[in-house]
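Accompanying notes for the structure given below.
The complex is shown incomplete by one protein chain, all other protein chains being positioned as in the whole.
After this line comes chain A, so read on.
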Amino acid sequence: MATTRILCAGFGGQGALLIGKLVAEAGMAEGKFVTWLPSYGPEMRGGTANVMVVVSDKPVGSPIFTKMDVLVALNQPSLDKFAKDTKDGGLIITNSDLCGDPENKDKIKLAPVPLTKIAEEIGNVKAANMVGVGALLQLTGCVERKSVEDYLSHMMKEKNPALLETNMAAIDKGASYVS
């Protein structure tokens, strides 16, 4: 891996920005160069939110990009907006519970994952974004599962060990769904 550019997008509150943050935190822990650049502005609840993440083995020049290697689309509007910006041969992970197929599906590798349904099966629909993290790690290998687990442990092991377990279960389910 030289440089991986990832765009995560969804409704505000779905946790798209957090997917990006976990990848950036894990990448940093692995000694890689990372940037995390959110879309920001006068957003409203239910509006769209997206983040551009770059993980690289050399210093990151521009944190902004026009074409990405990977798109994680948590809802249909995000897919409609960003699918065309995914590089030919790139990867699109969709939440198949809320998204159809993108128009450029023949040019890219499509991984539709029922993020919401899998999260519901685990018992916490809010962990849908974590199912997406699992799929992302499994399909790209851009960062290690262990680095993500270390960061999540650091954040919630003492405060909320049950939530840590749910998150890791969601990540593993997402990974096994696409493997």
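Everything that follows uses one rule, which is that a contact is a pair of C-beta atoms (placed from the backbone, for glycine too) under 8 Å apart; a residue touches a chain by one contact, two chains touch by 3 or more; residues count from 1.
We adopt the following convention: contacts and distances are computed from a predicted model.
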Looking at UniProt, which of "Branched-chain amino acid ABC transporter permease", "2-oxoglutarate ferredoxin oxidoreductase subunit alpha", "ABC-type multidrug transport system, ATPase component" or "Flavorubredoxin" names the chain we cannot see?
"2-oxoglutarate ferredoxin oxidoreductase subunit alpha"
Touching the left-out chain: which of A:A16, A:V34 or A:V113?
A:V34
Quickly run down the residues of chain A that touch the omitted chain.
21, 24-25, 28, 33-38, 40-42, 60-67
